[in-house]
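One chain of protein is taken out of this complex; the other chains stay put.
Moving on, here comes chain A:
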Amino acid sequence: MRPIKTLQKLYDEESQVVITEKGSPPRALFSGENFLLEDLPVGTRVIFPRPPMEGVPNVKAAIRWAINHPEGMDPLHALLRPGMKLTCVIDDISVPLPPMVTPDVRQSILEVVLELAADSGVDDVHLLIANALHRRMTEGEMRRMVGTKIFDAYYPDRYYNHDAEDPDGIVELERTAHNEVVAVNRRVAESDLIVYVNVNFVPMNGGHKSMGTGVTNYASLRAHHNPKTIRDSDSYMEPKASALYKSNSRIGTVIDKHLKVFHIETTLNNRMFGGPTDFLAKKEEDYTEADRLKFQALRFTLGKIPRAAARKVLNAIPAPYDVTGVFAGATEPVHVKTLEMSWKQYSVPVQGQSDIVIFPIPFISPYSVNSILNPLLVQVMGLGYFFNLNRGIPLVKKGGVLILLHPAYDEFDPEHHPSYIEFFNRILPETRDSMKLEHKYEREFAENPSYVHLYRKGNAYHGVHPFYMWYWGENGRQHVGKVIVAGAENNHVPALLGWDRTDTLTEAIEEARGFMGRSATISLLRIAPTLLADVKL
(Lines give C-alpha, C1' and ligand atoms only; values in the text may rest on other atoms or scores of the structure.)
Protein backbone atom coordinates (compact mmCIF):
# COMPACT_ATOMS: atom_id res chain seq x y z
CA MET A 1 0.00 0.00 0.00
CA ARG A 2 1.05 3.59 -0.49
CA PRO A 3 2.37 5.74 2.33
CA ILE A 4 -0.47 7.86 3.55
CA LYS A 5 1.07 10.59 5.64
CA THR A 6 0.47 13.09 2.89
CA LEU A 7 -3.16 12.06 2.62
CA GLN A 8 -4.16 12.70 6.20
CA LYS A 9 -5.32 16.20 5.38
CA LEU A 10 -7.59 14.97 2.61
CA TYR A 11 -10.26 13.60 4.83
CA ASP A 12 -11.98 14.57 8.00
CA GLU A 13 -11.25 12.05 10.73
CA GLU A 14 -14.74 12.38 12.14
CA SER A 15 -16.51 11.88 8.86
CA GLN A 16 -17.82 8.44 7.95
CA VAL A 17 -17.95 9.36 4.28
CA VAL A 18 -14.63 9.52 2.42
CA ILE A 19 -14.35 10.66 -1.17
CA THR A 20 -11.62 8.77 -2.99
CA GLU A 21 -8.80 11.04 -4.16
CA LYS A 22 -5.91 10.41 -6.48
CA GLY A 23 -3.52 8.49 -4.25
CA SER A 24 -6.10 7.26 -1.74
CA PRO A 25 -5.12 3.87 -0.32
CA PRO A 26 -6.69 0.77 -1.81
CA ARG A 27 -9.64 -0.67 0.11
CA ALA A 28 -9.67 -3.96 1.98
CA LEU A 29 -12.99 -5.50 0.97
CA PHE A 30 -14.70 -8.72 1.95
CA SER A 31 -15.42 -11.14 -0.87
CA GLY A 32 -16.78 -14.32 0.71
CA GLU A 33 -14.09 -16.09 2.72
CA ASN A 34 -11.33 -13.84 1.43
CA PHE A 35 -10.54 -10.20 0.82
CA LEU A 36 -9.96 -8.07 -2.24
CA LEU A 37 -7.58 -5.15 -2.19
CA GLU A 38 -9.00 -2.66 -4.66
CA ASP A 39 -8.20 0.80 -5.97
CA LEU A 40 -11.40 2.70 -6.54
CA PRO A 41 -11.98 5.38 -9.18
CA VAL A 42 -11.39 8.97 -8.08
CA GLY A 43 -14.59 10.47 -6.75
CA THR A 44 -15.97 7.21 -5.37
CA ARG A 45 -17.82 7.78 -2.13
CA VAL A 46 -16.76 5.28 0.52
CA ILE A 47 -19.21 5.03 3.42
CA PHE A 48 -17.69 3.72 6.65
CA PRO A 49 -19.47 2.48 9.80
CA ARG A 50 -19.51 4.69 12.87
CA PRO A 51 -16.97 3.86 15.56
CA PRO A 52 -18.38 1.53 18.26
CA MET A 53 -20.39 3.29 20.95
CA GLU A 54 -19.39 2.90 24.55
CA GLY A 55 -20.97 -0.14 26.20
CA VAL A 56 -22.72 -0.10 29.58
CA PRO A 57 -20.11 -0.56 32.31
CA ASN A 58 -21.93 -3.42 34.06
CA VAL A 59 -24.27 -5.53 31.92
CA LYS A 60 -25.88 -7.46 34.77
CA ALA A 61 -26.59 -4.22 36.63
CA ALA A 62 -28.15 -2.74 33.48
CA ILE A 63 -30.37 -5.82 33.11
CA ARG A 64 -31.46 -5.62 36.75
CA TRP A 65 -32.18 -1.92 36.43
CA ALA A 66 -34.22 -2.47 33.25
CA ILE A 67 -36.41 -5.25 34.68
CA ASN A 68 -36.98 -3.21 37.84
CA HIS A 69 -37.87 -0.05 35.89
CA PRO A 70 -39.79 -1.43 32.88
CA GLU A 71 -41.70 0.53 30.26
CA GLY A 72 -45.49 0.21 30.48
CA MET A 73 -45.51 -2.85 32.77
CA ASP A 74 -44.94 -3.77 36.39
CA PRO A 75 -41.40 -4.75 37.38
CA LEU A 76 -40.62 -8.39 36.62
CA HIS A 77 -40.53 -9.42 40.30
CA ALA A 78 -44.10 -8.18 40.69
CA LEU A 79 -45.26 -10.45 37.85
CA LEU A 80 -43.81 -13.62 39.34
CA ARG A 81 -45.74 -15.80 41.77
CA PRO A 82 -45.22 -19.34 43.05
CA GLY A 83 -46.70 -22.14 40.95
CA MET A 84 -46.94 -20.14 37.74
CA LYS A 85 -45.86 -21.31 34.31
CA LEU A 86 -42.98 -19.18 32.98
CA THR A 87 -41.46 -19.48 29.52
CA CYS A 88 -38.34 -17.60 28.48
CA VAL A 89 -38.33 -17.24 24.70
CA ILE A 90 -34.86 -16.60 23.27
CA ASP A 91 -33.62 -15.21 19.93
CA ASP A 92 -31.77 -17.88 17.93
CA ILE A 93 -28.25 -18.00 16.51
CA SER A 94 -29.10 -15.81 13.49
CA VAL A 95 -28.17 -12.82 15.67
CA PRO A 96 -25.71 -11.31 16.33
CA LEU A 97 -23.27 -11.80 13.45
CA PRO A 98 -20.71 -13.12 14.03
CA PRO A 99 -21.75 -14.76 17.34
CA MET A 100 -20.51 -12.72 20.30
CA VAL A 101 -17.76 -13.70 22.71
CA THR A 102 -19.07 -15.55 25.72
CA PRO A 103 -20.90 -14.84 27.91
CA ASP A 104 -23.58 -14.12 25.32
CA VAL A 105 -25.91 -11.33 26.43
CA ARG A 106 -28.76 -13.89 26.42
CA GLN A 107 -26.89 -15.86 29.07
CA SER A 108 -26.47 -12.75 31.20
CA ILE A 109 -30.21 -11.97 30.98
CA LEU A 110 -31.22 -15.55 31.76
CA GLU A 111 -28.90 -15.69 34.75
CA VAL A 112 -30.70 -12.68 36.21
CA VAL A 113 -34.23 -13.79 35.25
CA LEU A 114 -33.88 -17.43 36.32
CA GLU A 115 -32.45 -16.43 39.68
CA LEU A 116 -35.30 -14.03 40.23
CA ALA A 117 -37.82 -16.71 39.22
CA ALA A 118 -36.28 -19.23 41.62
CA ASP A 119 -36.36 -16.68 44.45
CA SER A 120 -40.04 -16.06 43.70
CA GLY A 121 -40.91 -19.77 43.90
CA VAL A 122 -41.43 -20.22 40.17
CA ASP A 123 -40.37 -23.79 39.34
CA ASP A 124 -42.17 -24.48 36.07
CA VAL A 125 -39.73 -22.70 33.75
CA HIS A 126 -39.04 -23.56 30.12
CA LEU A 127 -36.45 -22.00 27.80
CA LEU A 128 -37.63 -21.93 24.19
CA ILE A 129 -35.53 -20.88 21.20
CA ALA A 130 -37.56 -18.72 18.82
CA ASN A 131 -36.13 -20.30 15.70
CA ALA A 132 -39.41 -20.16 13.69
CA LEU A 133 -38.63 -21.85 10.35
CA HIS A 134 -34.87 -21.50 10.86
CA ARG A 135 -32.82 -24.59 11.54
CA ARG A 136 -32.77 -26.10 15.01
CA MET A 137 -29.72 -25.03 16.93
CA THR A 138 -27.28 -27.83 17.71
CA GLU A 139 -26.53 -28.95 21.24
CA GLY A 140 -23.13 -27.23 21.16
CA GLU A 141 -24.62 -23.96 19.92
CA MET A 142 -27.34 -24.11 22.57
CA ARG A 143 -24.75 -24.69 25.28
CA ARG A 144 -22.63 -21.77 24.09
CA MET A 145 -25.61 -19.42 24.01
CA VAL A 146 -26.75 -19.87 27.62
CA GLY A 147 -23.60 -21.17 29.32
CA THR A 148 -22.91 -24.59 30.80
CA LYS A 149 -24.68 -24.03 34.09
CA ILE A 150 -28.08 -23.16 32.60
CA PHE A 151 -27.64 -25.73 29.82
CA ASP A 152 -26.98 -28.57 32.25
CA ALA A 153 -29.96 -27.59 34.38
CA TYR A 154 -32.51 -27.25 31.58
CA TYR A 155 -31.43 -29.21 28.49
CA PRO A 156 -33.10 -31.13 26.85
CA ASP A 157 -36.47 -31.31 28.62
CA ARG A 158 -36.86 -27.65 29.53
CA TYR A 159 -34.51 -25.99 27.04
CA TYR A 160 -35.34 -26.75 23.41
CA ASN A 161 -36.01 -25.41 19.93
CA HIS A 162 -39.45 -24.31 18.78
CA ASP A 163 -40.99 -26.81 16.34
CA ALA A 164 -43.25 -25.08 13.83
CA GLU A 165 -44.32 -28.43 12.37
CA ASP A 166 -45.34 -30.21 15.56
CA PRO A 167 -49.01 -31.05 14.86
CA ASP A 168 -49.86 -30.78 18.58
CA GLY A 169 -47.42 -28.02 19.38
CA ILE A 170 -49.15 -24.96 17.92
CA VAL A 171 -52.22 -23.07 19.14
CA GLU A 172 -54.12 -20.65 16.92
CA LEU A 173 -55.23 -17.66 18.99
CA GLU A 174 -57.41 -15.77 16.53
CA ARG A 175 -57.10 -13.85 13.26
CA THR A 176 -56.28 -10.19 12.81
CA ALA A 177 -58.64 -7.76 11.08
CA HIS A 178 -56.59 -8.48 7.91
CA ASN A 179 -57.29 -12.22 8.28
CA GLU A 180 -53.72 -12.97 9.32
CA VAL A 181 -53.39 -16.21 11.28
CA VAL A 182 -52.04 -15.66 14.79
CA ALA A 183 -50.59 -18.95 16.01
CA VAL A 184 -48.03 -19.57 18.74
CA ASN A 185 -46.16 -22.43 20.34
CA ARG A 186 -48.44 -24.39 22.71
CA ARG A 187 -46.14 -24.01 25.72
CA VAL A 188 -46.08 -20.25 25.12
CA ALA A 189 -49.86 -20.13 24.78
CA GLU A 190 -50.30 -22.00 28.04
CA SER A 191 -47.78 -19.93 30.03
CA ASP A 192 -48.82 -17.40 32.64
CA LEU A 193 -45.89 -15.19 31.73
CA ILE A 194 -43.48 -15.03 28.80
CA VAL A 195 -40.13 -13.29 29.07
CA TYR A 196 -38.71 -12.55 25.63
CA VAL A 197 -34.90 -12.44 25.63
CA ASN A 198 -33.81 -10.40 22.63
CA VAL A 199 -30.60 -9.40 20.91
CA ASN A 200 -31.16 -6.47 18.59
CA PHE A 201 -28.68 -6.47 15.76
CA VAL A 202 -30.40 -4.20 13.23
CA PRO A 203 -33.62 -2.14 13.58
CA MET A 204 -35.53 -4.90 11.78
CA ASN A 205 -35.20 -7.20 14.80
CA GLY A 206 -37.23 -7.00 17.97
CA GLY A 207 -40.59 -5.44 18.79
CA HIS A 208 -43.66 -7.36 17.65
CA LYS A 209 -41.51 -9.34 15.22
CA SER A 210 -39.96 -11.27 18.10
CA MET A 211 -43.10 -13.15 19.11
CA GLY A 212 -44.97 -12.66 15.83
CA THR A 213 -42.42 -14.60 13.79
CA GLY A 214 -40.28 -16.46 16.32
CA VAL A 215 -42.66 -18.98 17.84
CA THR A 216 -45.25 -19.40 15.12
CA ASN A 217 -45.81 -21.64 12.09
CA TYR A 218 -45.90 -21.52 8.30
CA ALA A 219 -49.61 -20.63 8.18
CA SER A 220 -48.95 -17.48 10.21
CA LEU A 221 -45.71 -16.50 8.49
CA ARG A 222 -47.38 -16.70 5.08
CA ALA A 223 -49.35 -13.59 6.05
CA HIS A 224 -46.31 -11.36 5.62
CA HIS A 225 -43.47 -13.47 4.24
CA ASN A 226 -44.77 -13.06 0.71
CA PRO A 227 -43.75 -11.05 -2.37
CA LYS A 228 -46.61 -8.58 -2.07
CA THR A 229 -45.76 -7.50 1.48
CA ILE A 230 -42.11 -7.20 0.54
CA ARG A 231 -42.95 -5.02 -2.48
CA ASP A 232 -45.13 -2.84 -0.26
CA SER A 233 -42.26 -2.28 2.17
CA ASP A 234 -40.17 0.76 1.25
CA SER A 235 -37.65 -0.02 3.97
CA TYR A 236 -37.14 -3.06 6.18
CA MET A 237 -35.25 -1.05 8.76
CA GLU A 238 -37.77 1.73 9.26
CA PRO A 239 -41.06 0.67 10.89
CA LYS A 240 -43.28 3.36 9.39
CA ALA A 241 -42.22 2.47 5.83
CA SER A 242 -42.49 -1.28 6.25
CA ALA A 243 -45.62 -3.30 5.41
CA LEU A 244 -43.79 -6.23 6.99
CA TYR A 245 -43.50 -4.35 10.28
CA LYS A 246 -47.16 -3.32 10.14
CA SER A 247 -48.32 -6.90 9.61
CA ASN A 248 -46.14 -8.03 12.51
CA SER A 249 -47.62 -5.26 14.65
CA ARG A 250 -51.17 -6.43 13.95
CA ILE A 251 -50.19 -9.99 14.84
CA GLY A 252 -48.21 -8.85 17.89
CA THR A 253 -51.14 -6.79 19.15
CA VAL A 254 -53.32 -9.92 19.14
CA ILE A 255 -50.58 -11.84 20.96
CA ASP A 256 -50.32 -9.11 23.60
CA LYS A 257 -54.10 -9.24 24.03
CA HIS A 258 -54.03 -12.98 24.81
CA LEU A 259 -50.67 -13.42 26.50
CA LYS A 260 -48.56 -11.57 29.03
CA VAL A 261 -45.23 -10.90 27.36
CA PHE A 262 -42.42 -9.13 29.15
CA HIS A 263 -39.79 -8.08 26.61
CA ILE A 264 -36.15 -7.64 27.48
CA GLU A 265 -34.45 -6.04 24.46
CA THR A 266 -30.75 -5.38 24.20
CA THR A 267 -28.70 -3.33 21.77
CA LEU A 268 -25.09 -4.00 20.86
CA ASN A 269 -22.45 -1.72 19.46
CA ASN A 270 -20.73 -2.62 16.20
CA ARG A 271 -17.42 -3.88 17.61
CA MET A 272 -17.39 -6.79 15.21
CA PHE A 273 -13.64 -7.29 15.18
CA GLY A 274 -11.25 -7.52 18.08
CA GLY A 275 -7.76 -8.71 18.88
CA PRO A 276 -5.75 -9.64 15.79
CA THR A 277 -8.49 -8.60 13.34
CA ASP A 278 -9.37 -5.22 14.89
CA PHE A 279 -7.78 -3.37 11.93
CA LEU A 280 -10.71 -4.52 9.73
CA ALA A 281 -12.90 -1.93 11.43
CA LYS A 282 -10.51 0.92 10.57
CA LYS A 283 -10.42 3.19 7.57
CA GLU A 284 -7.53 2.17 5.32
CA GLU A 285 -6.13 5.69 5.80
CA ASP A 286 -5.66 4.84 9.47
CA TYR A 287 -3.85 1.52 8.95
CA THR A 288 -0.50 1.27 10.69
CA GLU A 289 2.37 -0.71 9.18
CA ALA A 290 1.46 -3.55 11.55
CA ASP A 291 -2.15 -3.43 10.32
CA ARG A 292 -0.99 -3.70 6.70
CA LEU A 293 1.18 -6.66 7.53
CA LYS A 294 -1.64 -8.33 9.44
CA PHE A 295 -4.02 -7.75 6.56
CA GLN A 296 -1.60 -9.18 4.00
CA ALA A 297 -0.92 -12.19 6.20
CA LEU A 298 -4.64 -12.83 6.71
CA ARG A 299 -5.39 -12.43 3.02
CA PHE A 300 -2.50 -14.68 2.02
CA THR A 301 -3.48 -17.40 4.49
CA LEU A 302 -7.18 -17.35 3.60
CA GLY A 303 -6.27 -17.45 -0.09
CA LYS A 304 -3.99 -20.45 0.29
CA ILE A 305 -6.03 -22.76 2.50
CA PRO A 306 -9.11 -24.64 1.23
CA ARG A 307 -12.32 -22.65 1.36
CA ALA A 308 -13.87 -24.93 3.97
CA ALA A 309 -10.86 -24.35 6.21
CA ALA A 310 -11.06 -20.57 5.66
CA ARG A 311 -14.71 -20.75 6.65
CA LYS A 312 -13.81 -22.62 9.82
CA VAL A 313 -11.13 -20.07 10.70
CA LEU A 314 -13.48 -17.12 10.17
CA ASN A 315 -16.41 -18.75 11.97
CA ALA A 316 -14.16 -19.42 14.94
CA ILE A 317 -13.59 -15.70 15.54
CA PRO A 318 -16.33 -14.35 17.82
CA ALA A 319 -17.10 -10.64 17.99
CA PRO A 320 -16.33 -8.64 21.15
CA TYR A 321 -19.56 -6.62 21.05
CA ASP A 322 -20.45 -4.42 23.99
CA VAL A 323 -23.99 -4.09 25.25
CA THR A 324 -25.07 -0.48 24.76
CA GLY A 325 -28.56 -0.67 26.20
CA VAL A 326 -31.05 -2.93 27.96
CA PHE A 327 -34.76 -2.07 27.84
CA ALA A 328 -37.60 -4.04 29.40
CA GLY A 329 -41.38 -4.04 29.61
CA ALA A 330 -44.25 -3.84 27.13
CA THR A 331 -43.54 -4.48 23.45
CA GLU A 332 -44.00 -1.09 21.87
CA PRO A 333 -42.44 1.39 24.33
CA VAL A 334 -39.46 -0.93 24.74
CA HIS A 335 -38.92 -1.17 21.02
CA VAL A 336 -39.04 2.59 20.55
CA LYS A 337 -36.03 2.88 22.88
CA THR A 338 -34.24 0.02 21.14
CA LEU A 339 -34.71 1.60 17.72
CA GLU A 340 -33.40 4.93 18.97
CA MET A 341 -30.23 3.30 20.27
CA SER A 342 -29.86 1.23 17.15
CA TRP A 343 -29.97 4.23 14.83
CA LYS A 344 -27.54 6.07 17.06
CA GLN A 345 -24.96 3.34 16.45
CA TYR A 346 -25.58 2.42 12.85
CA SER A 347 -26.91 5.50 11.07
CA VAL A 348 -24.48 7.33 8.78
CA PRO A 349 -25.87 10.46 7.08
CA VAL A 350 -25.32 10.38 3.32
CA GLN A 351 -26.17 13.15 0.87
CA GLY A 352 -27.92 11.83 -2.23
CA GLN A 353 -28.16 8.51 -4.06
CA SER A 354 -25.60 6.97 -6.41
CA ASP A 355 -25.88 5.46 -9.89
CA ILE A 356 -23.58 2.59 -8.98
CA VAL A 357 -23.28 1.04 -5.52
CA ILE A 358 -20.72 -1.56 -4.48
CA PHE A 359 -21.46 -4.10 -1.72
CA PRO A 360 -18.67 -6.35 -0.51
CA ILE A 361 -20.40 -9.56 0.64
CA PRO A 362 -18.70 -11.18 3.65
CA PHE A 363 -18.65 -14.89 4.53
CA ILE A 364 -21.55 -14.76 6.97
CA SER A 365 -25.30 -14.16 6.95
CA PRO A 366 -28.12 -14.71 9.44
CA TYR A 367 -28.90 -18.00 7.70
CA SER A 368 -25.45 -19.47 7.26
CA VAL A 369 -23.96 -19.45 10.75
CA ASN A 370 -21.47 -22.37 10.92
CA SER A 371 -22.41 -23.18 7.34
CA ILE A 372 -21.98 -22.04 3.72
CA LEU A 373 -23.10 -18.78 2.14
CA ASN A 374 -24.76 -20.45 -0.84
CA PRO A 375 -25.83 -18.51 -3.98
CA LEU A 376 -29.34 -17.79 -2.69
CA LEU A 377 -27.85 -16.37 0.49
CA VAL A 378 -25.44 -14.20 -1.51
CA GLN A 379 -28.54 -12.93 -3.27
CA VAL A 380 -30.33 -12.20 0.00
CA MET A 381 -27.29 -10.42 1.42
CA GLY A 382 -26.95 -8.17 -1.63
CA LEU A 383 -30.51 -7.48 -2.75
CA GLY A 384 -32.23 -8.17 0.58
CA TYR A 385 -30.17 -6.94 3.47
CA PHE A 386 -27.51 -4.58 2.16
CA PHE A 387 -29.87 -2.97 -0.34
CA ASN A 388 -32.23 -2.23 2.56
CA LEU A 389 -29.64 -0.99 5.03
CA ASN A 390 -31.02 2.51 4.83
CA ARG A 391 -33.69 4.84 6.10
CA GLY A 392 -36.24 6.15 3.63
CA ILE A 393 -34.64 5.69 0.25
CA PRO A 394 -32.06 3.23 -1.05
CA LEU A 395 -28.49 4.27 -1.61
CA VAL A 396 -28.67 3.25 -5.26
CA LYS A 397 -30.83 5.21 -7.70
CA LYS A 398 -33.85 3.61 -9.33
CA GLY A 399 -32.58 1.70 -12.35
CA GLY A 400 -28.98 1.90 -11.09
CA VAL A 401 -26.35 -0.82 -10.87
CA LEU A 402 -25.41 -2.94 -7.87
CA ILE A 403 -21.97 -4.50 -7.84
CA LEU A 404 -21.57 -7.40 -5.42
CA LEU A 405 -18.14 -8.72 -4.47
CA HIS A 406 -18.30 -12.47 -4.00
CA PRO A 407 -16.93 -15.62 -5.69
CA ALA A 408 -20.55 -16.81 -6.19
CA TYR A 409 -19.48 -20.44 -5.87
CA ASP A 410 -21.97 -23.24 -6.47
CA GLU A 411 -21.80 -24.69 -2.95
CA PHE A 412 -24.66 -25.72 -0.69
CA ASP A 413 -24.78 -27.32 2.74
CA PRO A 414 -27.04 -30.41 2.36
CA GLU A 415 -27.52 -30.61 6.12
CA HIS A 416 -28.63 -27.02 6.73
CA HIS A 417 -30.05 -26.05 3.34
CA PRO A 418 -31.44 -29.18 1.61
CA SER A 419 -34.46 -27.47 0.01
CA TYR A 420 -32.25 -24.61 -1.25
CA ILE A 421 -30.50 -27.12 -3.50
CA GLU A 422 -33.70 -28.12 -5.22
CA PHE A 423 -34.95 -24.53 -5.38
CA PHE A 424 -31.77 -23.34 -7.04
CA ASN A 425 -31.33 -26.22 -9.49
CA ARG A 426 -34.92 -27.11 -10.34
CA ILE A 427 -37.12 -24.08 -9.81
CA LEU A 428 -34.95 -21.07 -10.53
CA PRO A 429 -34.08 -22.19 -14.09
CA GLU A 430 -37.84 -22.10 -14.78
CA THR A 431 -38.69 -18.72 -13.29
CA ARG A 432 -37.31 -15.90 -11.18
CA ASP A 433 -40.74 -14.33 -10.81
CA SER A 434 -41.57 -14.25 -7.09
CA MET A 435 -45.33 -14.20 -7.67
CA LYS A 436 -45.14 -17.30 -9.88
CA LEU A 437 -42.83 -19.01 -7.43
CA GLU A 438 -45.23 -18.32 -4.60
CA HIS A 439 -48.31 -19.59 -6.39
CA LYS A 440 -46.84 -22.54 -8.21
CA TYR A 441 -44.21 -24.03 -5.93
CA GLU A 442 -44.23 -22.59 -2.41
CA ARG A 443 -46.71 -25.02 -0.85
CA GLU A 444 -45.10 -28.00 -2.52
CA PHE A 445 -41.81 -27.20 -0.80
CA ALA A 446 -43.41 -26.18 2.48
CA GLU A 447 -45.30 -29.45 2.78
CA ASN A 448 -42.70 -31.81 1.36
CA PRO A 449 -42.55 -34.50 4.08
CA SER A 450 -38.81 -35.02 3.53
CA TYR A 451 -38.05 -31.36 4.16
CA VAL A 452 -40.46 -31.27 7.10
CA HIS A 453 -38.62 -34.27 8.52
CA LEU A 454 -35.20 -32.69 8.00
CA TYR A 455 -36.42 -29.49 9.70
CA ARG A 456 -37.91 -31.32 12.68
CA LYS A 457 -35.33 -34.03 13.28
CA GLY A 458 -32.19 -32.65 11.68
CA ASN A 459 -30.71 -29.17 11.55
CA ALA A 460 -32.27 -28.07 8.27
CA TYR A 461 -34.01 -24.83 7.38
CA HIS A 462 -37.69 -25.40 6.64
CA GLY A 463 -38.58 -26.44 3.08
CA VAL A 464 -40.15 -23.04 2.36
CA HIS A 465 -37.14 -21.01 3.50
CA PRO A 466 -35.43 -20.59 0.10
CA PHE A 467 -38.65 -18.97 -1.16
CA TYR A 468 -38.48 -16.43 1.66
CA MET A 469 -34.89 -15.77 0.76
CA TRP A 470 -35.89 -15.11 -2.81
CA TYR A 471 -38.79 -12.82 -1.80
CA TRP A 472 -36.42 -10.97 0.52
CA GLY A 473 -34.52 -9.70 -2.52
CA GLU A 474 -37.72 -8.63 -4.26
CA ASN A 475 -37.40 -4.91 -3.48
CA GLY A 476 -33.84 -4.84 -4.71
CA ARG A 477 -34.72 -6.72 -7.89
CA GLN A 478 -37.60 -4.35 -8.63
CA HIS A 479 -35.43 -1.30 -7.97
CA VAL A 480 -32.10 -1.86 -9.70
CA GLY A 481 -31.40 -1.96 -13.42
CA LYS A 482 -28.56 -4.43 -13.26
CA VAL A 483 -26.60 -6.56 -10.82
CA ILE A 484 -22.98 -7.45 -11.50
CA VAL A 485 -21.11 -9.93 -9.37
CA ALA A 486 -17.41 -9.12 -9.47
CA GLY A 487 -14.98 -11.97 -8.92
CA ALA A 488 -17.52 -14.72 -9.68
CA GLU A 489 -15.64 -17.93 -10.26
CA ASN A 490 -18.20 -19.45 -12.64
CA ASN A 491 -20.77 -18.36 -15.20
CA HIS A 492 -23.81 -20.42 -14.31
CA VAL A 493 -24.50 -19.14 -10.77
CA PRO A 494 -24.74 -15.46 -11.80
CA ALA A 495 -26.71 -16.49 -14.91
CA LEU A 496 -29.28 -18.45 -12.85
CA LEU A 497 -29.67 -15.50 -10.49
CA GLY A 498 -30.13 -13.15 -13.45
CA TRP A 499 -26.87 -11.28 -12.90
CA ASP A 500 -23.87 -10.29 -15.01
CA ARG A 501 -20.41 -11.37 -13.96
CA THR A 502 -16.89 -10.02 -14.29
CA ASP A 503 -13.52 -11.26 -13.09
CA THR A 504 -12.54 -8.06 -11.31
CA LEU A 505 -14.10 -5.05 -9.64
CA THR A 506 -12.46 -2.74 -12.21
CA GLU A 507 -14.21 -4.59 -15.04
CA ALA A 508 -17.48 -4.48 -13.13
CA ILE A 509 -17.19 -0.70 -12.69
CA GLU A 510 -16.41 -0.36 -16.41
CA GLU A 511 -19.48 -2.39 -17.31
CA ALA A 512 -21.64 -0.44 -14.87
CA ARG A 513 -20.41 2.84 -16.33
CA GLY A 514 -21.19 1.52 -19.79
CA PHE A 515 -24.73 0.95 -18.57
CA MET A 516 -25.20 4.17 -16.57
CA GLY A 517 -22.96 6.59 -18.47
CA ARG A 518 -19.41 7.79 -17.96
CA SER A 519 -20.40 10.39 -15.38
CA ALA A 520 -22.16 7.85 -13.16
CA THR A 521 -21.63 8.39 -9.43
CA ILE A 522 -20.26 5.51 -7.38
CA SER A 523 -20.65 4.62 -3.69
CA LEU A 524 -19.12 1.79 -1.72
CA LEU A 525 -20.71 0.58 1.49
CA ARG A 526 -17.63 -0.46 3.48
CA ILE A 527 -19.35 -3.18 5.43
CA ALA A 528 -18.80 -5.06 7.85
CA PRO A 529 -19.21 -3.82 10.65
CA THR A 530 -22.85 -2.94 10.23
CA LEU A 531 -23.97 0.49 9.11
CA LEU A 532 -27.19 2.02 7.83
CA ALA A 533 -27.13 4.76 5.23
CA ASP A 534 -29.40 7.64 6.17
CA VAL A 535 -29.86 8.94 2.65
CA LYS A 536 -31.07 12.52 2.24
CA LEU A 537 -31.86 13.96 -1.16
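By our rule, contacts are C-beta pairs under 8 Å (C-beta built on N, C-alpha and C of every residue); 3 or more make two chains touch, one makes a residue touch a chain; residues count from 1.
Here is the rule we use: contacts and distances are computed from a predicted model.
Trainee: Quick one: find the hidden chain's UniProt protein name among "ABC transporter permease subunit", "succinate dehydrogenase", "HAD-superfamily subfamily IB hydrolase" or "Thiazole synthase".
Mentor: Of the names offered in "ABC transporter permease subunit", "succinate dehydrogenase", "HAD-superfamily subfamily IB hydrolase" or "Thiazole synthase", the one UniProt assigns to the missing chain is "HAD-superfamily subfamily IB hydrolase".
Trainee: Among A:131, A:185, A:324 or A:448, which residue is in touch with the absent chain?
Mentor: If we include the chain that is not displayed, A:448 is the one touching it.
Trainee: Could you tell which one of A:329, A:418, A:487 or A:529 touches the chain left off the display?
Mentor: Per the contact definition at the top, the residue touching the missing chain is A:418.
Trainee: Taking the entire complex into account, which one of A:299, A:456, A:482 or A:513 touches the absent chain?
Mentor: Hidden-chain contact among the options goes to A:456.
Trainee: With the missing chain put back, which residues of chain A would touch it? List them for me.
Mentor: Touching the missing chain: residues 165, 167, 414, 418-419, 421-422, 425-426, 443-444, 447-454, 456-458.
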